[in-house]
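For this depiction, one protein chain was excluded, whereas all remaining protein chains were kept in their positions.
Let's turn to chain A:
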Amino acid sequence: MNDMRIVKRDVDMNDTKISAKGVQVFYGDTHAIKDVDVEIKDKTVTAFIGPSGCGKSTFLRCLNRMNDTIDVCRVEGKILLDQEDIYDKRVDPVQLRAKVGMVFQKPNPFPKSIYDNVAYGPRIHGLAGSKADLDVIVEKSLRRAAIWDEVKDRLQAPGTGLSGGQQQRLCIARAVATEPEVLLMDEPCSALDPIATLQVEELIDELRENFSVVIVTHSMQQAARVSQKTAFFHLGNLVEYGDTQQIFTNPKDERTESYITGRIG
C-alpha cells in the first residue's frame, strides 16, 4: 500500500469535461473556497488532495450542486459542464445529478435489497422500459462495480447486510447505473480496509474508460496510484493542478512539496 511508484499511463489529450472559473464558496461568513479555477478532463481520473478542511470536499460537492441542500452555503463563479453553466437558473439540480453521479465517504446503501439499490436510479429516471431492461442495467452496473460475482445469487438480500467494501462497491454500482458522465467520489476508501481499498481503486481505473472520475482522497499514495491529474488544495485555495506525475515528482509550488513530503498537513 505504500507504493509511491507512479504508474505511467498514457494521458490522452482529452476534451475538457468540467471547467470551473473563479469559484468562491461561502458557508455563512466563512470563505471556504477562494477563487478556484480548474479544468477537469474527460475520461480521466482527477484527484483532489490536501489537508483536512482545505475545501476539497466542498469543491467536489459544488460539481453536482449537493451544496444546495445546505441553507447557508453560497456558491459564486462559474462551473461549466460541457460548456453549460450548472449554476444557471434554468438548470434543475436533479437533472444535473443524473449526469454527475456521486459516491460518498461512508458507504450509504439504501436499506433495501441489492437489486433495488441499483435499480432505483434507472427507475426514477425512466431508463428501463421493462423489467427485463432493468435486469440488464442492474447486472451491467454490478459487473462494472466488480461486485456481480459476489452478489448475483442474493440480489434480493438487503444491501445493508454486505461488508463495508461490498457496500461501497454497491454504491458505486448504484451511481453508475444512471449512466452518468462524471463520477464524483468523496474519499470512497476512507472507511475500507486495504483489500477493499485495492478493489475499489482497481475499479476506479476501469471506470475511467467510460466516465470522467473526480476523487477526493486523504491518501497521497492513492492519488498517485489511481489518478492522471491531481489538484492540491490548501486553505481553500487551489495551490497547484497538473499531471499527477508532475505534482508528485516535480511540484512547482513550495506548499505542494511540503505537503507531499509530509511537512504540512
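Heads up, the rule we're going with is that contacts are C-beta pairs under 8 Å (C-beta built on N, C-alpha and C of every residue); 3 or more make two chains touch, one makes a residue touch a chain; residues count from 1.
The criterion applied here is as follows: contacts and distances are computed from a predicted model.
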Notebook entry, point to check: Under which of the names "Phenylacetate-CoA oxygenase", "Phosphate transport system permease protein PstA", "succinate dehydrogenase" or "2-oxoglutarate ferredoxin oxidoreductase subunit alpha" is the non-displayed chain listed in UniProt?
Noted result: "Phosphate transport system permease protein PstA"
Note to self: Going by the contact rule already stated, which one of A:Cys62, A:Ile137, A:Cys171 or A:Ile260 would touch the omitted chain in the full complex?
What the structure shows: A:Cys171
Check: Which listed residue, A:Cys73, A:Ile86, A:Met102 or A:Leu142, touches the chain dropped from view?
Finding: A:Met102
Notebook entry, point to check: So which of A:Tyr27, A:Tyr87, A:Tyr120 or A:Trp148 would be touching the chain we can't see?
Noted result: A:Tyr120
Next item on the list: State which residues belonging to chain A touch the missing partner chain.
Entry: 64, 66, 69, 71, 94-95, 97-98, 101-104, 106, 108-112, 120-121, 124-125, 158, 171, 174-175, 177-178
